[in-house]
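Only one protein chain is missing from this complex, and each of the others stays in its spot.
For chain A:
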Amino acid sequence: MASSSTPKYNSNSLENSSGKQTLKDGTNWEQNEEIPRLPGETRVTDKDVIYMCPFNGPVKGRVYITNYRLYLRSVENDPVVVLNVPLGVISRIEKMGGASSRGENSYGLDITCKDMRNLRFALKQEGHSRRDIFEVLTKYAFPQSHNLPFFAFVNEEKFSENGWMVYNPMSEYRRQGLPNERWRVTFINEHYGLCDTYPSLLVVPYNATDDDLKKVAAFRSRNRIPVLSWIHPETQAVIMRCSQPLVGMSGKRNKDDERYLDIIREANGQISKLTIYDARPNVNAVANKATGGGYEGEDAYPNAELFFLDIHNIHVMRESLKKLKDIVYPNVEESHWLSSLESTHWLEHIKLVLTGAIQVADKVSSGRSSVLVHCSDGWDRTAQLTSLAMLMLDSYYRTIEGFEVLVQKEWISFGHKFASRIGHGDKNHADADRSPIFLQFIDCVWQMSKQFPTAFEFNEQFLITILDHLYSCRFGTFLYNSEFLREKEKVTEKTLSLWSLINSEKSKYTNPFYSKELNRALYPVASMRHLELWVNYYIRWNPRIRQQQPNPVEQRYMELLALRDDYIRRLEELQITNNSKISNSSASSTSPSQMVSQVQTHF
């Protein structure tokens, strides 16, 4: 089936379809006619419930559960209330009230979602209605805990584009002008023998042998050696990524690692020092020595300059988002909105991440110095920094396909642990490994697109769609922790890519204001004066906050574009007729008053 069957849940209008929706036949539901279903999606159960809508009060309805989604439709048709929730977004299902609970609607289920909302359903106390629905939900929301496959593996959708073809590491490196006389492609990790969380294809200094790499791997946490992420087309300075060195309490040194970093430094032909950005706060980097980690000391690396970027760990970020949810869901904190927002620290973290990325980008661009970025393992903060810096420096990544490549490369292939950070299909909601690192990255991208509204080919909907499918498990794109595991699970053969959905319907995700600009560095201003809460994402469930969709400015611009194209077409026609008229010199004049309405002018 084509993407036209795409359910509406990734649009903002999920909570209440405003106004009246005429149902062809309201009694038809039992036949399942009105329930959107993807190919491969099967119905499991349905039940009468009361949806405890936090905005409009209790809503009587019927809930349908499939192997992919929870779908609710209200009994009342005016207005129709619809919920369309992929089970993948569910983080936790709790029973509320007991068999003896008194009070209206106090018995039921409370569902915590990963996308900033909670859903409450009240059920009848009779029978085993709750137990049944709880079991079904638990089973399909947490397939990994029940030995069931992700929905992505049974999804039978068809798309006109194949998203798995978007990223080809070799052609991406070629696009960057690699390999060249200083940088080579190595297949040392072809079978993930060197590092099981890295991709198979790596770019390393020409002057470092595979043997050198193996020795360096021994000194880097989880063998994540410094490899090239991006090369500046003019300065030839590079962005390298890796994990922390295994310095430990005793301050161990490793000659191979030291030499390797020196080779990297020399590779861009500059005599400047190599700049190392350790994403962590100084104290944390020091503390890591206790567990065998650490950072590059001055004695061991005299040709390197080390800076700490003070970005906090995954636990701090998780707490911050939790606080944010507290002030926006279900109600937006009224009395002291600004100080409440400040107390979540969410935007301060965004500011720090952006500040770090700006420093990386600026160093490579105007500082003409190669940089090495790491944190502890180099798959969270490091991915944020390298990908954001690349977004600032390389306009290719600001296109739809370029951004897909960026995510595919810096995040997916370099082993950001999506499975652990998101907890796909896993019931252990309190897992300390979960953290909104990727969401934070997308938020940073949104902040940039907000500051530079003409610099990105994609629109806000694109970013929201990515986040929705980060959780949905409808696509294989974000499943598993590494390329190694993805290959083992045959993800590209057995599942679809999110980019298939997006690239098949690109216009929906295109920013009409985009102006293509090559090679312009784009530095956002990491000031609170410009950073704002992404209301359209974090508060999208609240009908009171909802922004106008579609954006009126965008709409007006699109109208103008259409008008321009129309003029050009008509003008061409006119010229042809006029020309033929001149050659015939007999035709009667056309009536000019019949033409397109005059465009509104303000000059």
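By our rule, a residue touches a chain if its C-beta (ideal position, glycine included) is under 8 Å from a C-beta of that chain, and two chains touch if they have at least 3 such contacts; residues count from 1.
In this section, contacts and distances are computed from a predicted model.
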Exercise for the section: Assuming one chain is omitted from the figure, identify its UniProt name from "Polyglutamylase complex subunit TTLL1", "Myotubularin-related protein 12", "Coatomer subunit zeta" or "Protein phosphatase 2, regulatory subunit A, beta a". Expected result: "Myotubularin-related protein 12"
Fill in the blank from the handout: Full-complex touch with the removed chain, picking from A:152, A:306 or A:352, is A:352
Handout entry: Listed residues A:82, A:202 or A:246, member touching the removed chain
Key = A:246
Fill in the blank from the handout: Out of A:145, A:303 or A:331, only one touches the absent chain, namely A:331
Fill in the blank from the handout: Across the whole complex, the chain not displayed is touched by chain A residues 16, 18-20, 56-58, 78-79, 218-219, 221-222, 246, 248, 252, 281, 283-284, 287-288, 291-293, 310, 312-316, 319, 331-339, 341-342, 345, 347-348, 351-352, 355, 358-359, 361-362, 366, 375-377, 380, 433, 451-455, 513, 515, 517, 520-530, 533, 535, 539, 543-546, 548, 552-553, 556-557, 560-561, 563-564, 567-568, 570-572, 574-575, 578-579, 581-582, 589-590, 592, 595-596, 598-603
